[in-house]
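For reference, the structure discussed in these notes is given below.
Note that this complex is displayed minus one protein chain, with the remaining chains in position.
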Amino acid sequence: MTNVERSGAVIAIDALAAQRGVRMLFEGLNFRAVPGEVVELRGPNGSGKSTLLRIMAGLTRPYAGSFSIGSGDQDAPRHYLGHADGVKPNETALEQVCFWARFFGQSEASAHLALERMGLKSRARVPGRGLSAGQRRRLALTRLLLDDRPVWLLDEPVSALDAEGRVCVETLIAEHASAGGIVVAAMHGPSLAGARLLDLSAIGGNSPVSSSGARVSG
Amino acid sequence: MAIMTVFANPHRFMSVSQPFAWIFSLAGVALIFAGVYMGLFLAPADARQGDAARIMFVHVPSAWLSMFAFAFMAGASLVSLVWRHALADVAAKSAAPFGAAFTALCLTTGSIWGYPIWGTWWEWDGRMTSVLILFFIYLGYIALWQAMDTPQKASRAAAVLCLVGAVNLPIIKFSVEWWNTLHQTATFFTGDNNATYGFKAPMYVVALGYLALFGGLTLFNMRAEILLTRAEMRLQRRLALG
Partner (left out) sequence: MMVSGAGAVFVRELKQAWSGGGGVSLPLGFFAGACSLTPLSLGPEADLLRAAGPGVLWIALALSSLLPMERLFQADLEDGTLDAYAGSGVALEWVAAAKTAAHWVSTGLPLALIAPVLWIMLQGPVSSMFQVALVSSIGSAAFFFFGAIGAALTAGVRRGGLLITLVALPLYCPAMIFGSAALYGAASGGDWTSPLMLTSAAALFAIACSPFAAASALRAAID
């Protein structure tokens, strides 16, 4: 039984509000996600998708409201993949994956597996500066495979990826969900299969007061 | 404590602070004039230093204020970091230029006093050196505020710097004094000069005036800061809607 299956983590967000500068991005956001669910954040640029993910990852404090990710009092470990890849130009792909494996306290064998899974095996000895944007994205995505964590927070995981890469990521997400994990992903373009949509544009960022809450469909 | 809750709310702060800012500033100017008059015309000349000692009436209170202002900023920074209070940020930011000004005043008047008494415009005396370093800390604090592109980031970075400075200040002071005694070859003066004035009242009156002026100007600066943020907020909203 993996950590993911054991955790039974739940995401609970209550009356969450976020601001950027002097502007409210969203207000009165409520939603729940249970194990096995894929939640897709939609909305135009500037509607607060990235900020919501950063709040859930613990990088930014919300303006108001509360959220919990875990089961009971237990905080669930989560992976956060921002839109910057965090790829070093002067380290080879393999070195970077091995570093993250050690960082998470995992063996180097898992690093090789992750590289292979993301289709980067042939690029293992190439330094970061020699990788294309899509390959750097794949390299960033290997972090999800290195440590077994129930909650994934992904900011445009398929940006810059080719069709094959996109299929690869969709498979990863589907596998994670079917194993009992939760995925929250900000997306543009075509939707993920079987995802529940959370539309942040419904809350209108610029109006000072509007506590209508997010429209949840799906 | 009641006054704290009034000032904790930005809207309430804006509605009540203006008269306080005027009263403090005007009272400060009046007290400074009164204290300087007392010091220049009523106090007796110093037995050994003559009239040169009269600059102490503006010099010593400015030294007090340079430290008081930094302590005030450190307190506000702590409040801002722990409770995330927006008004505490504004208070610390608004006080900094006046703290720096008092520190500069302290250094300048000390230097002017030093020329007739020590025979040199600048002496690497323990006190003067640590006030000079305090001045650099003020400059770093102000520069950090100006260098950041968003006020949220600037306020937290500046608060961290202010607290780090406050924690280090006693250590810096101790080490500078240690260094000073190590290097001091000739002492230009002996004993505590302050004791020979015989007339401390002008100093206290000026100090009180400085304190009131500092409070008044800081309140004015806080108001300007809040109005600026509001104007920017309105502008952004208009841009977003139109």
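Residue numbering begins at 1 within each chain, and the chains themselves are lettered A and B in the order written.
In the analysis below, a contact is a pair of C-beta atoms (placed from the backbone, for glycine too) under 8 Å apart; a residue touches a chain by one contact, two chains touch by 3 or more.
Model, not experiment: these values are computed from the prediction.
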item	value
Touched by the hidden chain, restricted to displayed chains	A, B
Omitted-chain contact residue, chosen from A:I11, A:A33 or A:A57	A:A57
Residue among A:L41, A:L94 or A:L153 touching the omitted chain	A:L153
Sole contact to the chain not displayed, among B:A143, B:A224 or B:L239	B:A143
Residue numbers in subunit B that touch the chain omitted from display	81, 133-134, 136-137, 139-140, 143-144, 147-149, 152-153, 156-157, 160-161, 163-165, 167-168, 171-172, 174-176, 178-179, 182
Subunit A residues touching the omitted chain (full complex)	57-61, 77-88, 90-91, 95, 99-100, 102-105, 140, 143, 153
